[in-house]
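For this view, one protein chain was removed and the others were kept in their places.
Entry: chain A
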């Protein structure tokens, strides 16, 4: 009885940790439910009951008394972790790793963050801004200055996000910085069109993950999490818009 209970505890811990990691890093709710159900099923639980929301997860197995709660406190975008949880779940289903190993690896994954190196992120922010400015506006001469402004704007976003950890404020400040730099560079004669430089440079700040997940969650019938993500996307977009609008007022 006791060992059965320990096993159940481990199943709950593994499934809940996997679910929390996925939501924290920007997965849609349906995938989380699916993965957690699979983990419980593959670990030998007869039934599992789940309630997954964007701010917390509830789970019980085998219809026993004692469901467990896992709050989700922070939200970042790190799609690699979702992919790793997915891989681990597949390996567990194929009996390549045991439940205990699975749990240990999840705990390890939760602690470690393996981002791309900082210079590469900065470079890719430049590589989002410049090319998209050319694609949208066909303004080749402003390519380089858009790359630079976009990278600097993203740098402001990155640093503020690291130290004050309020995503919307960082986006606002980054957008305002982009506006100022764009106007300034045109004054100095480095660029031709303020509009084109700003349009390209704000592209790295676009809230792509909440937009996509919001649509997918609503379609899957998660009428709480979907609109919540939608609000997240909307507030991000509004923060960027206000940042730009504030600078344009002083044009």
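The definition used in the following text is that contacts are C-beta pairs under 8 Å (C-beta built on N, C-alpha and C of every residue); 3 or more make two chains touch, one makes a residue touch a chain; residues count from 1.
One rule holds in what follows: contacts and distances are computed from a predicted model.
Q: Leaving aside the chains you can see, what is the UniProt protein name of the one that's missing? Options: "Zn-ribbon domain-containing OB-fold protein", "Threonine/Serine exporter ThrE domain-containing protein", "Amino acid/amide ABC transporter membrane protein 1, HAAT family" or "Acyl-CoA dehydrogenase".
A: Protein name of the absent chain (UniProt record): "Threonine/Serine exporter ThrE domain-containing protein".
Q: Determine which one of A:134, A:155, A:190 or A:235 touches the chain that has been left out.
A: Here the residue in touch with the unshown chain is A:134.
Q: Out of A:56, A:208 or A:227, which is the one that touches the chain we can't see?
A: A:208
Q: Tell me where the left-out chain touches chain A, residue by residue.
A: Contacting residues on chain A, toward the hidden partner: 26-28, 31, 77-80, 82-83, 86, 90, 115-116, 120-121, 123-128, 131-132, 134-138, 140, 154, 195, 198-199, 202-204, 206, 208-209, 211-213, 215-216, 219, 237, 241, 244-245, 248-249.
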